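In this view, the complex is presented without one of its protein chains, the others remaining in place.
On to chain A.
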Amino acid sequence: MSIVTVQLGQCGNQIGFEVFDTLFSDSHSSQGLCSKRENEAYQASCKERFFSEEENGVPIARAVLVDMEPKVINQTLSKAAQSGRWKYGQHAYFCQKQGSGNNWAYGYSVHGPRHEESIMNLIQKEVEKCDSLSGFFIIMSMAGGTGSGIGAFVTQNLQDHYAHSLKMNQIIWPYGTGEVIVQNYNSILTLSHLYRSSDALLVHENDAVHKICAKLMNIKQISFSDINQVLAHQLGSVFQPVYSAEGSFHYRRNPLGIDWQVRPPISGLPPLGKMPLNKELHFNTSIANLAILRGKDVQSADLEGFKDPALYTSWLEPVDAFNVWKTQRAFSKYEKSASLVSNSQFLVKPLDMIVGKAWNMFASKAYLHQYTKFGIEEEDFLDSFTLLEQVVASYYNL
């Protein structure tokens, strides 16, 4: 089962490179304590998912690179080729001459439709190379113009053309103190559109990853390269193969196969009491948790703590909300490692903050002329605000 990755914009392409590099390095690193045969199964599974084979033996990433200006794609293609270990497809990229100018409207309404055919053709070519497609992994930032605007547009297209395949978007949440002044506008427009067409949004906050680099890894002068490598490590630890069933030693076929659709109980959600504004979140309530264990002692690890009902919302049983995946094969030279993918309230505060700042700016009408110029009107903004306020409220009520 294969995943086709779409890397969009500077952020998406820079991260995408690190992800493939990490996946490749890990699959070729030492096998740790698992058997040779198992290691080979792991490697084969990883390869099938993320790489296709070239005649002279250099694996090609199953990826399409998209950017509206050439510098980053050129760098990404050459970095991969120079490594000699893996590379991107020679024609697997789409590039233009002039970027989206940090303008979501330009990315979504101008570049998207203009280049729809070319981009979808490239994706189709990658899909055809797969024996069996399990889904799409779209890497993009929210703050800029290309990743955010074209990312939203492409995801919508994937929804239309590949309705039965899973679409997961890797979203980079920008630093709280500006990288881009209009980042809050771009973010709310992106999120509201993705909510309608994506199956899952995997979020990484720049601020959080930055803290990891500073506090946990003690890096003094943190570069984007450092940040992207941490990100890639986290993603790799989620996407690399795991056993398909409890006690089995075969690798799970569908890597994106978490049941991402969380369904509220048939009887409906419990009635809403009076909702105080800015209710203090004492406890991070989850609706789904996935723990992934790799390496030594995975079979004997005690995960009872994750099954505590207090962690979950009242209308879910832990048995429905908590999952574990395992493999004895070590990840990236760590004797033991564990990852947690969580659908919980952790994003409520950041989301609330972005919506608040965007709303403040919207009320003053600042920068709106830059968006209306390309067909994104005030109503589109209002629709986005409405949708996201609903998301915030829904999570608050867990």
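As a convention for this text, contacts are C-beta pairs under 8 Å (C-beta built on N, C-alpha and C of every residue); 3 or more make two chains touch, one makes a residue touch a chain; residues count from 1.
Heads up, the rule we're going with is that contacts and distances are computed from a predicted model.
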Protein that the absent chain corresponds to, by UniProt name, given "Nicotinamide-nucleotide adenylyltransferase", "Tubulin epsilon chain", "Centromere protein N" or "Translation initiation factor eIF2B subunit beta": "Tubulin epsilon chain"
Contacting the left-out chain in the complete assembly, out of A:S2, A:S45 or A:N102: A:N102
Given A:L8, A:L23, A:A41 or A:V72, the one touching the chain that is not displayed: A:V72
Contact footprint on chain A, counting only the chain that is left out: 10, 14, 69-72, 75, 97-99, 101-103, 145, 175-182, 210, 213-214, 219-225, 227, 272, 355-357, 359-361, 363-367, 369-370, 385-386, 389-390, 393-394, 397
